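All protein chains but one are shown in place.
Up next is subunit A:
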Amino acid sequence: MTTTAAPLDVTALRADFPILSRTVRDGKRLVYLDSGATSQRPTQVLDAEKAFLQQHNAAVHRGAHQLAEEATDAYEGARQRIADFVGADFGELVFTKNATEGFNLVAYAMGNAATSGPEAARFVVGPGDEIVVTEMEHHANLVPWQQLASRTGATLKWFTLTQDGRLDLSDVDSVITPRTKVVAFTHQSNVTGVINPVDVLVAAAQRVGALTVLDACQSVPHRPVDFRRLGVDFAAFSGHKMLGPSGIGVLYGRRELLEALPPFITGGSMIELVKMEGSTFAPPPQRFEAGSPMTSQAVGLGAAVDYLSIVGMERVNAHEHALTVAALEGLSSVKGVRLLGPADAVDRGGAVPFEIEGVHPHDAGQVLDSLGIAVRVGHHCAWPLHRCLNAQSSVRASFYLYNTLDEVDALVDGVREAQKFFGVA
């Protein structure tokens, strides 16, 4: 991606994130390199949540009083802005508890299709049908599909990885076949940052009439994403990874699909007509938002999208790319460090996983923590990916718009410190 925009003024921008100026572990400056797990929130988001709660708080879509009206406007206004941000229409975005719920929503709704009306026939899966995933998936976009397969008798298939952690797409048509009903895959790996060729997978799925489900948790926060242009059928992402609150995720579904998809969670708010003998359901997105929805979280996510839009996603992406290049360079210069995933920053977002010979990731993370550096250790909810890369677990540094090159240097120094502490350097 090329951009002519001026680079980010990170120093100015960091002032928006109060948490970044705190210290940890006896006065160490916080170096937060775990935004892939959760990002920090700027005051603009925190203020929006607070202002909503102090001025407009009420249950949405019920009640005729003024606060109910204002709360509903705030909630639906946020939906509109988030939809604009990802290239979707207002009615194509469903608020969920988190992205995990979004994937489950699609998987369970597909499971419900067999007992729903004829309009849901296209979602039915059963014995003889195939569900395709990849070995790169976060468990959130893997386990629900395993479960759907086991509930329906469908077969789960998957794309394997190349040695450097990219999808092995050497024989796409042997994996995605006329039996395939759904192809679920990640836009950007939460471990290696690898960006998958969505166009190739969407084209293969469309050739056989299969649905596509995109995990956009690691792409929407970090680069410009337009779901309509990508051509995917469904996509999910989470609020807390993109400067927004936790407790809110977003499911995107193409309008005609959401209109035909049966519900997952049922109850209040999602109905059209309820009688003792049975009920009919509201049109999307309400059909998929049963119960009292989260409100300040939606407003906060709307504010996060406003913040990111003002900064500019191209600039966010370019900044993270520079950090990733620096981290790859710095870490590969340390003897005994093994980088997982691609060695370069081509088609790759801001996540860098690695192992240190002779230092278990948990221990490395502990040393880094003692220096104030927050990283993720473990398998990062991507156990099969680690097996593919012959790693039991890893240390992952992940970047966001507020990180600096100094922090990358601190990471590299910290890794050397860990080697020294455990006597392997």
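To be clear about the criterion, a contact is a pair of C-beta atoms (placed from the backbone, for glycine too) under 8 Å apart; a residue touches a chain by one contact, two chains touch by 3 or more; residues count from 1.
As a working rule, contacts and distances are computed from a predicted model.
S.K.: Pick from "PTS mannose transporter subunit IID", "D-inositol 3-phosphate glycosyltransferase", "Nitrogen fixation protein NifU" or "Sulfate transport system permease protein CysT" the UniProt protein name of the chain that isn't shown here.
M.R.: Answer from the record: the omitted chain is "Nitrogen fixation protein NifU".
S.K.: Could you tell me which of A:V45, A:V202 or A:V367 touches the chain that is not displayed?
M.R.: A:V367
S.K.: For a quick check of understanding: of A:R79, A:R348 or A:H386, which residue touches the chain that isn't displayed?
M.R.: Looking across A:R79, A:R348 or A:H386, the contact with the absent chain belongs to A:H386.
S.K.: I need the residue numbers on subunit A that touch the omitted chain, in ascending order.
M.R.: Given the touch definition above, subunit A has residues 25-26, 360-363, 366-367, 370, 377-379, 383, 386, 392-393, 421-422 touching the missing chain.
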